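Left out: one protein chain. Kept in place: all the others.
Showing chain A:
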């Protein structure tokens, strides 16, 4: 994908480049939808390799937490824990756990409680997906039908509630009140983020701040707080907890910004959901908000949540004619850079470096 390749090449020299330079460089980036896979770069080793052994049996262990007595409810709860997900969040969590443990006392072990946090993170994430799909009336996710599509909305909401209660139970069993507070904050942020998504601001500046706040609450809070949780379990130094939190927060926001870009540039089969899905839901994400600065005509459409016939198509066209996609990519780079800056404060370790590499992967992913 063109923008991805460009994103990567510029990333390598990003710290040296002036932002204006970068923008000029990028106005020529492709707007076309391209399905080609990113060219693999031998220089980058798979950063996930280091965390993979910790995540062995991740989904089996999650299923063990889902103690349900009825077969159908169990089937619904286990539906997304099929091993086909990226397990992106648990991966960050175990890598962060290892990086913090090494930083503190050179320990090469992951504590059982830290691994539990990885499990709980994936469970909270999945519970929120199940509810989001009911709210958005979505019928497909990760290339398969949604829970609500198969079993109906009533049961889907219950399945989400059950996964959340199981996550909360596992959280309590860690036995650390501090960890309970940190991860409970996520649950509150997730629902507040969903509420923020309902409303929109008239003022342009407020609108962008609103979008970033929503992005933090809906996506980044989970990564930030689970990183913080494993750092607390691994190391007593509050400075390290802040590093872990800031890393997770910045990576999380970048991750979502790229997700919003992919909604415009990716193909349906890559994302496992239809493109322009956000516009169809009435949501104005980064690319649209940037495009709006160049094409004020979009304003009215944002305010009516793209509800008139033709709105979605016209907004889509405007976005692709504007530099909205590039600007959003650029913003994501800035967040990734910040994440990298934070994590670099930890003592060097292969896991720390994997986390640094991971910020690049967030920018270059195409699905």
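By definition in this document, a contact is a pair of C-beta atoms (placed from the backbone, for glycine too) under 8 Å apart; a residue touches a chain by one contact, two chains touch by 3 or more; residues count from 1.
Everything below uses one rule, namely that contacts and distances are computed from a predicted model.
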Hidden chain of the complex, named as in its UniProt record, picked from "Signal peptidase complex subunit 3", "MMS19 nucleotide excision repair protein", "Translation machinery-associated protein 22" or "Decaprenyl-diphosphate synthase subunit 2": "Decaprenyl-diphosphate synthase subunit 2"
Per the touch definition above, residue among A:146, A:168, A:265 or A:349 touching the missing chain: A:168
Contact footprint on chain A, counting only the chain that is left out: 67-70, 73, 131, 134-135, 137, 152-155, 157-158, 161-162, 164-166, 168-169, 171-177, 180-181, 184-185, 187-188, 190-192, 194-195, 198-199
